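Worksheet: the structure to be examined is printed underneath.
Part of the complex only, each chain left as placed.
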């Protein structure tokens, strides 16, 4: 929308490519039952109850004419246990982004639960990486990674191969009825494949610090932040810093409803 | 979305009230055929081909815990000529807002074509009011009103009464199919009633200056801005500056599909 002016430009100047992506990824084990409370059936917590929080600084985005944006996403490790298909992968709990354009496309075309936050670009000082997100002036999360060690090209390739076929990105697409009451206009599990190519990977020690907020501080998101803050960090897994590129438009795989 | 954390807070602390709204409204006659090109059937251009551009500085918004935001909207004067109902009013061509939260609610719950722009608060100097909108650093529009004269309370009341029953706000709600291809998930004409109460009204002389943009400058909106820039200003109508409040939640009228 607006649809009456015709579609957004899609042509030779645009593509699904994000040519310059720098990411900080922090994963941790949490309480299985508490995590399960946020997964609609037939999604189930994976063998290990892992939450992954990752920040990405996206630059040289083709469909944005080379502009970029920053995001902080939260995934749960899940199995989709549908009637017709069973998939291993991640369930996107929420993504904060600091640009409205990809929020609208992600929500409406792909069903990804993207919302807005102020996300300054990450800072690097003395080998320590850090970033944060806020809304209405109130902090949502701090993320930090330190003690980075580079991963060899072989290890990167091995890691990517080990993930193949197991990392389906999934979530739940929901659009309300007109006016907000009655049966939802859209209500379905979806998968939204994309492809990451890493040129540099480091491992390190990461941590996240979720805020606890009131409705007055962040009236549209406090319940989301507080839910994530209440998921205990039982143990951190190795954190990652990566550089590379992403392609959101894959020739043979496309965002679709799960069966 | 995200829906898995439960709904946004709706309770005694919130309401549909915007307690402090300051607006600049500039209307002009344009070319009937060019305007008609953007109206999907069964919407038709009204007796006079009027475009209305209005900026609103919204403060003390209850559902945002008292925060506010700025918007610039563009309406066409139309008649809805449906099979079961015929309504006079306005067709919302586009609304730019500088806060993502109301953009998401407006699009998904009401079907209003809201998109993002940087919209600094209006400035007032020497009796001249002005405001503007930009995206990615490139100007979209400048709006100015000068030579203001206050309207008497009787004239304000008479004006509001004259509009009664004729000012249905309408637009076209569109949500794509999953992945963007195939039949749209939602595709329907809608009306979204609200109520304005004015405490102060001034009339004056207004003008708008639409930019002409390239895809490189504003890749997600340039076609919208250029379409509006191409609608000729044949004659300006009296401009308005208003102060007052707005209520988006009316007991007996609610956002609904047009029949």
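When the chains are written out, they are named A and B in that same order, and each has its own residue count from 1.
One rule holds for everything that comes next: a contact is a pair of C-beta atoms (placed from the backbone, for glycine too) under 8 Å apart; a residue touches a chain by one contact, two chains touch by 3 or more.
Model, not experiment: these values are computed from the prediction.
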item: Oligomeric state of the whole complex, in copies, if 2 are shown; value: 4
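The working rule: only the chains that are shown with their structure count from here on.
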item: Fitted rotation between subunit A and its twin subunit B in degrees, CA, nearest 5; value: 180
item: Geometric centre distance via CA averages, subunit B-subunit A, whole Å; value: 32
item: Of all residues in subunit B, those that touch subunit A in their complex; value: 1-6, 8-9, 13-14, 38-40, 63-67, 93-94, 99-101, 103-104, 107-116, 136, 172-176, 178-181, 185-186, 188, 190, 215-217, 219-220, 222-224, 227, 254-257
